[in-house]
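Removed: one protein chain of the complex. Kept in place: all other protein chains.
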Amino acid sequence: MSKIRVTVWNEYRHEMTQQAVRDAYPIGIHGAIREGLLEESDFEVRCAWLDQDEEHGLSEAVLAETDVLFWWGHMAHGEVKDEIVDRVQKRIQEGMGLVVLHSGHFSKIFRRMLGTTCSLKWREVGEKERIWNIEPAHPIAVGLPDHFELPHTEMYGERFDIPTPKDTVFITWYEGGEVFRSGVTFERGYGRIFYFAPGHETFPIYYDQNIRKVLRNAARWAAPRFMQEITCPNVPALEEIKTVMN
Amino acid sequence: MSKIRVTVWNEYRHEMTQQAVRDAYPIGIHGAIREGLLEESDFEVRCAWLDQDEEHGLSEAVLAETDVLFWWGHMAHGEVKDEIVDRVQKRIQEGMGLVVLHSGHFSKIFRRMLGTTCSLKWREVGEKERIWNIEPAHPIAVGLPDHFELPHTEMYGERFDIPTPKDTVFITWYEGGEVFRSGVTFERGYGRIFYFAPGHETFPIYYDQNIRKVLRNAARWAAPRFMQEITCPNVPALEEIKTVMN
Amino acid sequence: MSKIRVTVWNEYRHEMTQQAVRDAYPIGIHGAIREGLLEESDFEVRCAWLDQDEEHGLSEAVLAETDVLFWWGHMAHGEVKDEIVDRVQKRIQEGMGLVVLHSGHFSKIFRRMLGTTCSLKWREVGEKERIWNIEPAHPIAVGLPDHFELPHTEMYGERFDIPTPKDTVFITWYEGGEVFRSGVTFERGYGRIFYFAPGHETFPIYYDQNIRKVLRNAARWAAPRFMQEITCPNVPALEEIKTVMN
Partner (left out) sequence: MSKIRVTVWNEYRHEMTQQAVRDAYPIGIHGAIREGLLEESDFEVRCAWLDQDEEHGLSEAVLAETDVLFWWGHMAHGEVKDEIVDRVQKRIQEGMGLVVLHSGHFSKIFRRMLGTTCSLKWREVGEKERIWNIEPAHPIAVGLPDHFELPHTEMYGERFDIPTPKDTVFITWYEGGEVFRSGVTFERGYGRIFYFAPGHETFPIYYDQNIRKVLRNAARWAAPRFMQEITCPNVPALEEIKTVMN
């Protein structure tokens, strides 16, 4: 079986400017995600980032070789060019998978795919999070325990302004009193989308073994089973038409 | 009970340039839709159109007084300004209803809300269409028969590139051999969206009594029950947080 | 407008045998629910209970006059006769609403409608519960705050073995660390179903004003818009059939 070709896109600004983030992610957030995917042999992983080139590292050629795109962004959503968002959206509609992480909830591409604001409540005090596995038979949850914890996390609380998900795989309990649909799926065109809330830039969440398993499962689940350009064809009748216009 | 305030937006270009359309809709497509809504007393209806003014008739003030927006467009989707689409999208997210008609499947606002291409197959030979009432208990279907026919229609065929609808209220059978999910609902933010396929510019479909009942039902169903601006607040903890970061 | 005819069905055994329950619900659990509904004038409410008569108070005549059936049961689910469950199921399929409360998750009728075990985790220590309003624009949530609390509650935790709900209106946070989809909707046939988790027999939950508002909203939402017996008719063709069998 050929490998699933993942492109991990990271904004890669925090790491450039904040020591705390460099400490948490010395190889970049993308590097930690990539490392987690490569713990199993199903994946080929490349990385791309906002300032990589004029196209944010997401040329037509790169997308054409991408089965699943991971997206991490936070402080510079507005700097992602609309034409690149158009390109990514088209590729998702044609079948590419998309995995949106944490603060990517506010990325142009996620809001473009969902049509909603993707707003939520938030708090950054490093509280505990417990992730409940609501659909253990979902491919993204396979092998995960009934629940697992992250000792320090940014709180993302409901109401999360998203359309009713196709599947709500994980729901989070926060020490500070909120809940969150922290793992949710959507389908758009021929593409599958997974949003996963954990992953703040100053907590080493992408080194956590449960989190890494979720990411690998998500990459497998989102990998295309069918890819096709979408057209709007004028078609001839398949049956004889007896009704005639006057 | 106060009336539901509907704004019927029509591109209003076909009527200006094509005699066949003027013949079918002497008072404009918007005029026929408005007339159908006013057959019952629940509605207050105003109209707006592309070339009405710089804002396509959709100023902030008009939207602030609109509970449900009907949308008919076809040949000039690209001329609708993005800033007006942004404004309409925000209002829908905050609770305004949207009813998208026929060729409006390719409007900017519908694609913006759904995230998909909204493509389909089409054929314009005036064939017969039979609309099956799949969910007779849905508020949009109440009072409609088990099925009803349109003698001449433009064919819109599957695959219709939309996300899985919240409800599939109607499915159409076409004389030429296709099927179509012709009445489908979605929710985005606090707003409700209904797409209804019948309604070509040269067939007198908006004079049909069943079609008019669907439109009235849709306006009632899509009327807001809750409106609120959507924010992304930083919130204090509701419970004492014992977990401390090092 | 005619009133919505609600029948509140209560097992009514705990109240007969346990002083703590009599203390919490001196007029019976059904009495407190009825009282809450009657705080607004839209409803006509009768009560029925397990030992009322041979038909548990749910004769054909009673069901024929019931728009929405509320169901509270706990210790005697197995004593509800299958023929009565058949009758209630048929009436729901034909359009009657069903509101299942708390320990009714294990009732025959709820499991019959959903096809799943409806199992969950539980704990009875009287901890605090905070109910998050996930869909403030849903008719069942209208008028409810962003979140509200119950000081003492039985914990019902995920995974709740139900099919993916039509809508997840409420999600609960528990002091002890769990989460729960505490307000969920389903549709079966022409009938609407709402499950609402709060409501233990020894806590005065059905006297809480937010809870009572949820119950009234649920009764309005579940009231039938369409009722019809469901048949499986042999029908003639609507179009000429040219294909002939050899």
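Note that the chains are named A, B and C in the order they appear, and that numbering of residues resets to 1 at the start of each chain.
Just so it is clear, contacts are C-beta pairs under 8 Å (C-beta built on N, C-alpha and C of every residue); 3 or more make two chains touch, one makes a residue touch a chain.
All values derive from a computational prediction rather than experimental measurement.
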Given C:7, C:89, C:107 or C:217, the one touching the chain that is not displayed: C:89
Chain not shown: contacting residue from B:31, B:136, B:151 or B:204: B:136
Residue among B:66, B:93, B:153 or B:172 that touches the chain left out of view: B:172
Option from A:49, A:70, A:170 or A:190 whose C-beta touches the chain left out: A:190
For chain B, the residues touching the chain missing from this view: 130, 132-136, 146, 157-159, 164, 167-168, 171-174, 177-179, 181
Absent chain, residues of chain C that touch it: 89, 93, 106, 112-117, 119-128, 151-152, 155, 157, 161, 163-164, 166, 175-178, 186-189, 230-239, 241-245
Contacts of chain A with the absent chain, listed as residue ranges: 95, 130, 136-139, 141-142, 175, 187, 189-191, 224-226, 228, 238-239
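Heads up, the rule we're going with is that only the chains that are shown with their structure count from here on.
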Angle of rotation relating chain A to chain C [CA atoms, steps of 5 degrees]: 180
Chain B against chain A, contact positions shared by both copies (same if over half, else different): same
Farthest chain (mean CA position) relative to chain A: C
Chain A and chain C: spacing of chain centres that average the CA atoms, whole Å: 36
Centre distance in Å when chain A and chain B are each reduced to the mean of their C-alpha atoms: 30
Touching two or more other chains - residues of chain A: 157, 164, 177-178
